[in-house]
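Inspection log for the structure reproduced underneath, given as structure tokens.
One protein chain is absent from this view; the other protein chains keep their places.
Here is subunit A:
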Amino acid sequence: MSSTSQPVLRVRVTAQDAETLRALLRDARPDVGGRPRRADDGSCSIEAYATAEQATALEREGVSVTTIENATATGRARQAEVGKGDRFAPADAVPHGLAVKA
């Protein structure tokens, strides 16, 4: 599956069983996040990142695709949480880890 400049959706791909999901991953080669999770009913799901068109193409017999979020939009919003400038430029500015030192 190609990279693209179109918005990327985070979707949950749920297959009726592990073999169906394996076949989908093998044939469609979606961009995936995390690893497959198996439910009590035997179904298997994995998160994938795809354009709307690509997400539709993942749907087939025994497979459902549910949109979780617009990952591109979330990522763009998160870009506002990236530092500006250089917090460690001052000579006395040193990173401190998040652990309590005790």
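Note that contacts are C-beta pairs under 8 Å (C-beta built on N, C-alpha and C of every residue); 3 or more make two chains touch, one makes a residue touch a chain; residues count from 1.
Rule of thumb we're sticking to: contacts and distances are computed from a predicted model.
Per its UniProt entry, the chain excluded from the display bears the name "Peptidase M14 domain-containing protein", taken from "Cytochrome oxidase maturation protein Cbb3", "TlpA family protein disulfide reductase", "Multicomponent Na+:H+ antiporter subunit E" or "Peptidase M14 domain-containing protein". For subunit A, the residues in touch with the chain missing from this view are 1-5, 8, 10, 25-27, 29, 31-35, 47, 49, 69, 71-72, 74-76, 78-79, 81-89, 93-102.
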